[in-house]
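One protein chain is absent from this view; the other protein chains keep their places.
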């Protein structure tokens, strides 16, 4: 941590900052330049951040040196984390494919989607039972009925299931029916939910917030991990930018970047990121080439009848083409799909 | 709603889209251009949006014409809404000043802040008891103890109190202690919380999400209002952009824009928007000149000891200067501060 | 400048960085922390930036401490700069109003606009003769014919004229006809043009780039000033964000922020920033309340016939209302309009 003093800061103000840092257990050095003095401090960033140094008289700004996340950091754990559940691993040598409809809409629709996913080689099934919708007038999900259908689909097909939870209540219910819980983009900084996820005993897919920095995203993972849950799977799903041709802007550089900063697995959701069916296949291939550990893809037996996200959902035929085209790219990366 | 067909769309596909719209109760017109056909439909946007038209074969895009919010819209209610609570009105001829610390830190700190706020002419007191913090290692708030102190401060000074709630649980507790509940920027699309706020029987300050569009913000208000709560106060608090000199970018144009689209009162939080104490006074003046119905300002008896947001908190002296400089600007706008 | 070394950096790599900094004339201190070593250096930032330290082995990142601009900085010149031209000052006690059409379209249109501007109390006239247009098929401006009309309008009314130049060629021509040259948002980093503006002998209005940071904007001013031209007027005109209800997002906090960092005058263009006529008046008032030294406002005798930017142009009546409503706000700020 480097505390930059204002040009007009007095010697007394500099001494006060220095003393406060020393009192917190930091080793400090005061460096006098021609125009400005800086106080460099080595110590626990988190303790120092709580000190309110920036509000002290004479301080211009505080520049952090260390990263704020710890448990999620590769500096703390060097080797890749691999999440294992049933016959599936995420973060290892296999590219994990999670496929299924935006929302569970009914028994026939979900079981059909599960059959298609399995036939094409996917090992995980997604389906939303609690839907956070922008409009109060839109379909809000089948709730527990939807979860029961997911459990039935899992039993029938052997697929591992993923569903979004939107508060502590829905998390409590979903725990009993599905294998992996997902925290959506709008809840990435719902800190109560993150803590509950940390105590859930289930692997968590943590989507990046719509305008979350890499650091905030890893801090959200830190919330979950600090409650004892190490099975966090990060999911890049596009950020909000000025570009409106796509629903969001897929920040694919985040994949190798986060894999450098953290040991956690990173998957990509090209469906929400782009919002356009015709971009899902190329961006899926690109994700795997960028080093992603898996994909979360919206697929519906009949997208034109979907209650949500139809325009970005693959139909069964396109999904089959996706799975076929992924194989050689995964192979080029030294990975497998199945 | 205008459905734009692809250049290669067949007559059959056009007819299917048209038929689907008519079946939903829309009046339609099919317009054949040189390169493209469009189907124009007049009807209930919300019903049409649920139809999944964009996923139908032959459709290029769907362009909405009507706005998606209803209860929050000025088309539905022409005159300004005024929220009244105790001796305070928000949305009328008075500029409402809400002042106080980021977090309730203790009895002395809060009562002192309340005294300073009242002495300078503010009528509302803010103070956080449940703090959503980016880091799990930061101070998370005094919770119910903090709320009790807010209630004591209200009793002592007669100030109207505002506090943030972060989930249904904290909302249930806070209802018993404070006058106005605030939904923070990270929870603007926490739809469960919005619904609970709609049933709380308390006025709600609804902060704009960090990357929420105007439309999403008004849709969040619509969630609250659709549960029967008409007392929604919108609060602009800065959006996330590429600029890093300020904590966020205060989107002040949103004030007159939203007041044109909606009848709800709009206030501004210049403290979180800028993150810099020296910008709070000029941006407060600018907010009032832009037509804001009030201000939410962080003020701390001793900012250098604040447990959060010290750098952007006004000290008592600066707060007094703010109140003094606001008067002539409010007068120029035909409004009063007290 | 603080050089943060990677955790695995060798003692040799640290020594090399230190030696390189010393060789550049910096005073350095090497600070060993538990996980990382940093090398703090006090010296000329510009020299150090050219050294490529970030590419040296063992270096994680380089954190600058000093600001990169010099001539534009308030640290170098404490008192406000005031640009004087004819009977007008910009940056002093008077709020400068520049009004006129987006484009010079013809003699009658421009002279009528000038008459309206003058009658309402404006002292400066704007009008574009070289128009940078997104589409090659749009109206590109009257070029030298337009400049002659500006000169005629100036002679007739006594107004001070402002026009945009888009390259060295148009700058050379415009110098002979108008009082103040403007560099537009798309050319803020056209460095050749900035240098030419620096040698033009004319005051320059420098608009902020669509996605320029405050620092890049001040560095563009530095380009002009480093060629000997001290008469730079900065103009905030909105930045590009995700919000689409307005044409751009007016970053009004930039006004007090830049006036803190720099001694240069700052004006605001609420017309391009918002793109909506009904927002121009409130944002003009807000700009003056935020401390702006002037306004650049689009006004057209008949906006529905304007060849560009009609939707954001004030008509004569609205312009009169703007001028009337500005007076009390300026007075509240201790300034005058006339």
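Just so it is clear, A, B and C label the chains in written order, and each chain counts residues from 1 on its own.
Here is the rule we use: a contact is a pair of C-beta atoms (placed from the backbone, for glycine too) under 8 Å apart; a residue touches a chain by one contact, two chains touch by 3 or more.
Nothing here was measured: the structure is a model prediction, and the numbers come from that model.
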One chain isn't shown here. Among A:251, A:269, A:293 or A:309, which residue touches it? A:251
Which listed residue, A:31, A:159, A:288 or A:323, touches the chain dropped from view? A:288
Which one, A:41, A:150, A:235 or A:279, makes contact with the chain that was left out? A:279
Which residue from C:166, C:181, C:268 or C:290 sits in contact with the chain not drawn here? C:166
Consider the whole complex, including the chain that is not shown, and state which of B:40, B:82 or B:318 touches that chain. B:40
Note that chain B touches the chain not displayed via residues 2, 4, 7, 27, 29, 31-36, 38, 40, 42-43, 63, 65-66, 75, 240-242, 244
By the contact criterion defined above, which parts of chain C meet the unshown chain? Give residue numbers in ascending order. 46, 49-50, 52, 54-57, 68, 132-139, 166-169, 186-187, 189-192, 195, 210-211, 216, 219, 222-223, 226, 240, 277, 303-307, 310-311, 313
Listed in rising order, the chain A residues that touch the chain left out are 211, 213-215, 239, 241-246, 249-257, 260, 273-274, 276, 278-279, 282-283, 285-291, 328-329, 331-333
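The rule is short, and it goes like this: only the chains that are shown with their structure count from here on.
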If you fit chain A onto chain C using the CA atoms, what's the rotation angle, as a multiple of 5 degrees? 180
Tell me whether chain A and chain B, two copies of the same sequence, contact each other through the same residue numbers or different ones, using over half shared as the line for same. same
With centres defined as the mean C-alpha position, give me the chain B-chain C separation in Å. 31
Centroid distance [mean C-alpha coordinates] between chain C and chain A, Å: 39
I need the residues of chain B touching at least two other chains; which ones are they? 211
